[in-house]
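In this view, the complex is presented without one of its protein chains, the others remaining in place.
And then chain A:
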């Protein structure tokens, strides 16, 4: 009897602790937002087709958020997320449409290119010791130019029907591209939380000096993080190519801000060393919900930017208040009955 009570108590404590985390709050926001939308759309939001559309356009925000998160976890930034994604998407599209390359090869080439660009970025940062912000700003500019040179002002849409079918395929109303994004998130989570390589990344981001003293090459971790970030952007580009009606030079143009919004709302620290795969995915859900609500009430698209900006600012300020309150409540506990 007492053990059962014990267990209940412990479960309650775990629940209470969980209820104070960012993840729980985000989960609550997602559920509340979805219910509110369901009510507002008088019951059509949970219908198969609208769920499918909702999830279809959720894949890219999740993947670019994760790509940014990987860079953030070693204390780096990746400003080139959007440009690299757009470039890769255009490259894949042009290879298929203009050169008749089969879809599998084109997708492979896109993924390899994105990963290689990430690798080169990482190597450039480590070799020149220039701030990663500036290096990725430069690669962003270069890639934007390359993307424009690749497609110019046209829209490439004559590419493989197989890829397009895969992009719009949705068994049980769950689109394959969304499954891909979730799969990538699960894999990334497994790597980050369960493998030595993931631990090394986190250690290098959390405390570079300590990591170096314990035999971890921070340079190698920076290169690894940028490479992984490039790969994830490549996957995002492939999902975008598969689900968009065509690729042109505007693909990726609006990825930069959401890529930062998802990890930041999800609870990832910009200083490095922390990671929140589930939180990032949930934050991408939140931003997508805002977009869906915008469409529901047929508002100006600018509302989305305004709201996301305010949400990030609110998260930042709220997180700070939470921290100070935590500090105030936990500070006296090490020495109870002390001078205070």
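Here, contacts are C-beta pairs under 8 Å (C-beta built on N, C-alpha and C of every residue); 3 or more make two chains touch, one makes a residue touch a chain; residues count from 1.
As a working rule, contacts and distances are computed from a predicted model.
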Inset, instruction - Quick one: find the hidden chain's UniProt protein name among "ABC transporter permease", "Acetyl-CoA C-acetyltransferase", "Cytochrome bd-I ubiquinol oxidase subunit 2 apoprotein" or "Acyl-CoA dehydrogenase, short-chain specific". - result: "ABC transporter permease"
Legend entry - Residue in contact with the excluded chain [from A:51, A:119, A:142 or A:191]: A:142
Legend entry - Contacting the left-out chain in the complete assembly, out of A:25, A:66, A:204 or A:312: A:312
Inset, instruction - Please give every residue of chain A in contact with the chain that is not shown. - result: 77, 124, 128-131, 133-135, 137-146, 148-149, 152, 257, 260-261, 264, 270-271, 300, 302-310, 312-313, 316-317, 319-320
